[in-house]
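Left out: one protein chain. Kept in place: all the others.
Chain nomenclature is as follows: A, B and C, assigned in order of appearance, with residue numbering initiated at 1 for each chain independently.
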Amino acid sequence: MDNFASAARRLGFSRDETHAFPALRTYFLQVRKQSELLCEPLTIDDYGIQTMPDVSPPKWHLAHVTWFYETFLLKPFLPSYQPYHPKFHYLFNSYYETAGTFHPRPERGNLSRPTVEEVYRYRSYVDEHMLDLLNRTQLNHYEEIATRTILGCNHEQQHQELLLTDIKHILARNPLRPTYRVDLDTPTGHAVAVEWGAHPAGVVEAGYDGDGFCFDNERPRHKVYLTPFRLASRLTTNGEYLEFMEAGGYENVELWLSEGWKTVAQQGWRAPLYWEKIDGQWWYMTLAGLQPVNEQAPVCHVSFYEADAYARWRGVSLATEEAWESVASKQPVTGNFVETMYFQPAPARSDTAVAQIYGDVWEWTRSAYTPYPGFRPLEGTLGEYNGKFMCSQIVLRGGSCVTPQNHIRASYRNFFYPADRWQFTGIRLAEEQA
Amino acid sequence: MDNFASAARRLGFSRDETHAFPALRTYFLQVRKQSELLCEPLTIDDYGIQTMPDVSPPKWHLAHVTWFYETFLLKPFLPSYQPYHPKFHYLFNSYYETAGTFHPRPERGNLSRPTVEEVYRYRSYVDEHMLDLLNRTQLNHYEEIATRTILGCNHEQQHQELLLTDIKHILARNPLRPTYRVDLDTPTGHAVAVEWGAHPAGVVEAGYDGDGFCFDNERPRHKVYLTPFRLASRLTTNGEYLEFMEAGGYENVELWLSEGWKTVAQQGWRAPLYWEKIDGQWWYMTLAGLQPVNEQAPVCHVSFYEADAYARWRGVSLATEEAWESVASKQPVTGNFVETMYFQPAPARSDTAVAQIYGDVWEWTRSAYTPYPGFRPLEGTLGEYNGKFMCSQIVLRGGSCVTPQNHIRASYRNFFYPADRWQFTGIRLAEEQA
Amino acid sequence: MDNFASAARRLGFSRDETHAFPALRTYFLQVRKQSELLCEPLTIDDYGIQTMPDVSPPKWHLAHVTWFYETFLLKPFLPSYQPYHPKFHYLFNSYYETAGTFHPRPERGNLSRPTVEEVYRYRSYVDEHMLDLLNRTQLNHYEEIATRTILGCNHEQQHQELLLTDIKHILARNPLRPTYRVDLDTPTGHAVAVEWGAHPAGVVEAGYDGDGFCFDNERPRHKVYLTPFRLASRLTTNGEYLEFMEAGGYENVELWLSEGWKTVAQQGWRAPLYWEKIDGQWWYMTLAGLQPVNEQAPVCHVSFYEADAYARWRGVSLATEEAWESVASKQPVTGNFVETMYFQPAPARSDTAVAQIYGDVWEWTRSAYTPYPGFRPLEGTLGEYNGKFMCSQIVLRGGSCVTPQNHIRASYRNFFYPADRWQFTGIRLAEEQA
Partner (left out) sequence: MDNFASAARRLGFSRDETHAFPALRTYFLQVRKQSELLCEPLTIDDYGIQTMPDVSPPKWHLAHVTWFYETFLLKPFLPSYQPYHPKFHYLFNSYYETAGTFHPRPERGNLSRPTVEEVYRYRSYVDEHMLDLLNRTQLNHYEEIATRTILGCNHEQQHQELLLTDIKHILARNPLRPTYRVDLDTPTGHAVAVEWGAHPAGVVEAGYDGDGFCFDNERPRHKVYLTPFRLASRLTTNGEYLEFMEAGGYENVELWLSEGWKTVAQQGWRAPLYWEKIDGQWWYMTLAGLQPVNEQAPVCHVSFYEADAYARWRGVSLATEEAWESVASKQPVTGNFVETMYFQPAPARSDTAVAQIYGDVWEWTRSAYTPYPGFRPLEGTLGEYNGKFMCSQIVLRGGSCVTPQNHIRASYRNFFYPADRWQFTGIRLAEEQA
């Protein structure tokens, strides 16, 4: 057994079922392969498009995740490593200010070069050197290298989700409404009835405390007091959301946060993103193409403002992130993840107490994204990964239909701005007492 | 004793020391008078200026607070009340969407009419009718009228603070740097040394539970778990903040939230608002005119981004709003409020355990402004007062040197956007453990 | 007779009927007085408002024209002159880059100080010193001083027109629709029928060639070839323009320049500026208050885009500035100027061959504002007066109902951007052949 496996084991790598790979290299190769598989249905033409500053071109994602290994592993740890190209550090640094200046985000769609072909060569070059690194037996810093490799793989998994999210935006923005893959199954079935599980007040612990991988923002594990709350047993469906729309939800100022109401007016929102009415019938874009809205499936691509307004209209609320975590941590991490290959949320078929708590859609909580008490970011440039975004964003939990299953945990904190809609985001209702 | 006094007493009005007025009418008249006293030093020319959308012209403040009584008291409760002017409802509604359309905020500085003179006539007219209302003995709804009158007075007090805040902005924006009042004392003295009071972990209660007045956002009182923390015994001084500036704080990306760093770059921030360097010496605008920066006085007019970066540079943090409240609720509500007539923060002279916890500057907490568990806004249009702003803002606590003393409580929650600097906002450091 | 009168006479001052003043001082005093008379109906509150960057507050106009004499006459020519205030040079320089930095235009409405009262004191101070200068008999540079004084008076007259134009904008933007003067007569009468005077082809001369005052942009006099053209004998009326509106002119893309069509869409234009429909009837703001649209009066407050689209709809065009001048130069400079005190355009009552060629409204030509061949701007800072604006603007001719009569000539060139509507601008149709 090599030394990395040993370091990885110390990191809890092989003990955690959700990371059930025989060794770090296998895991690394699987993740690298998966990114490329997700891009297989694309034409060369698709790879370079940036439909809005939030979206990155697919080839940029492929190169950026590669840059991550080059910058944080190969350059510091592989002796005499030669970077693939002197300007790629500038082009594919996303936002790490302490790593030097970088290409402005809104300019990513202006790069016809490197070509798609060259980006794949860049990936091969880095993979080869990463395998060299992970094969070495005469190195110091095993633990740091294993830690960073695992971080790099988790980072790449985040970008796998973004790849599908951004591809959907790119295709949906096109008046031709092209289809990502024509061979996808469409989820069917009738959503189970909602039940409201009651949870008593009390001090609980939140945050990661396992010995596997987690992001710095999930730590430290700490105590919080939960007031009594009830949590809906499944996600809000398109059918339920249509009731809100038909009741004039988007026209009723009393339901909206002030910022939400301004956004509704400025953007002309009258339905979730990707919905369009054709001949009196609602359709939406999916990665399988334009489909009639499925009233049984969870509503998706709504902003926090919409989730909040919908909850207010129902006379309830959203959960705090800690309330959510206290329920989710008792559930297995299974659900409609990217592995089901629906690439869209599916009706709640489970009759467990809490359905869809993982997968399907990221669930908006009512918690602002702030540091946990005693939070310490990673040292150095990697400290920019999460901490510097802890302002003005909202926590989402649970992963989505485009998240890799082994990437998610009960303590996982995702975060987006309250107006963001292009992520696979949805609604689970909750009710709190003081 | 009239029925309003009786209703007011039931509302805790006369029992609460901080509202020590013999009766509601006296309180009402005192508040009304105070707004006009604050405007006495102004020229007619000063009353109409709006230097940025956040700022309102002084005469708009005077009219808007008057509109509040007209709309929520005289129209619904005073039989056969005739509004002063048919268009004032449109002009002086600030943001109550459910009360009808209103004049756009950035247009407030375009209104030469009504003239200042007419605004004062409008005030007299409404005062006269309010006294009529409060004198009546044959009315229903005493309790509602008393409640709303108290709310209206608290609302006007908030605008008294805004009046001084906005007047400062108006005068400071003028290259002539005019002075609001030339007869003000300047606070002096040496700031006491900082001590770090330690506070143990545990479940505490936060939120208002008295029987006096409070805003809806201070309720319900609820339990929270506090991790162990230490709190600085006084505010950060200008001298301490200068150390941060001189150490390159504004140039060091590692200290800043991502949004903060962008704002620093876009706005060219290199010092707090109102500071300017003249012949190598730092000066700042005060309501007493341009003065050399007093290194012993609390730093003021910093954004949340700056407060957060400063704390990070010192290796510590800011307090959560509940941690702050747990300390403040044990202190008397005294300090450098508007009544001292400094109209600027003063050096911490007290040697009590926690100095300056009230008054001087609003203290940025590290808590996002979100509803308390089980929060219910007021019914109807008045429900727009606080609840709809519970997104993307940060809680500030403690009042400032331009806040009326009897307006503040330990549970009082103020809120502004993290980039806002024109309020009297400052820094108290804290340190948390998990 | 003093030396200035003599210098003025050499400049054609006393010979030109349109400048029929006994002497330069009298002229100077008359102009200075007139600016203040125009402001008499204002409240102090009106003086400081800037409703858009193009508009300047009335008190800024009063101070800026005063600064002009101080800068270009008193400072260079009056020995030991002490400027009124060290910062007024910064505040009241409009755009003369070579005279130093200046207060940004959009900030003019943020200046509550100097107060109106102080601006009048500033005017008195400068007037007193100007009279001193114009009384001296022991000076060099008489000719330069006379020239600049005449330029300063013409400059102030331009600002008298802007004063009324901007006051109208300030009052009309106010939802209370206040009236500038309630004692104004409203012009009446039926517009005469349009006739189309035919003008043959040939080489003519354009530009100023008299010995009185003119602006640098009217020179040099030069030859141009005119193709045969016909010119409408009067201005387009509101009634005629209403036909265009009712025929869907604002909805018909074929009538519009590309930039015009974009502007119509972005601004939502459906009528001239200041028109509003109340209970199915068109009204417009005048300086005498809100009035029903007078179908016999010339249409006013239309942009070049609207003038151009209207002409295209009628199957004709607008005149070139030289064609216009060739006709106007044969007409006396009489008409509905500011002296009639209508302050709005009046129906064409004349039965002369060409009515309304002067006064009523500035007539959009189809000529871009470019330099005449061989154009030389004034020397030094005064060279910034006209030349630097010779790009992207359109020439207007003939003066308006708010122009002083003695300010206008056949060769006078006004210029505004094609989207501008707040000036008193209207339409005279023309037709050209190749």
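By definition in this document, a residue touches a chain if its C-beta (ideal position, glycine included) is under 8 Å from a C-beta of that chain, and two chains touch if they have at least 3 such contacts.
Please read these numbers as outputs of a predicted model, since none were measured by experiment.
Although it is not drawn, the missing chain touches A, C when the whole complex is taken into account. When the omitted chain is restored, the residue from A:29, A:111, A:131 or A:434 that touches it is A:111.
Between the chain not shown and the residues C:36, C:97 or C:117, the one that touches is C:97. When the whole complex is considered, the residue among A:87, A:141, A:330 or A:376 that touches the unshown chain is A:87. Touching the missing chain, out of C:52, C:201 or C:247, is residue C:201. Contacts to the hidden chain, counted on chain A, fall at residues 43-49, 51, 87, 90-91, 103, 107, 109-116, 170-171, 173-176, 178. Listed here are the chain C residues that touch the chain not shown: 95, 97-98, 201, 203, 220-225, 227, 229, 253-254, 256-261, 304-305, 308, 320, 366-368, 370-374, 383, 388-392, 418, 432-434.
The rule we apply is simple: only the chains that are shown with their structure count from here on.
Chain contact topology: the protein chains form an open path, each linked only to its neighbours in the line.
Chain A and chain B, compared by their mean Cα positions, are separated by 39 Å. Separating the centre of chain A from that of chain C, both taken as means of CA atoms, is a distance of 61 Å. The residues of chain A never reach two or more other chains; the list is empty.
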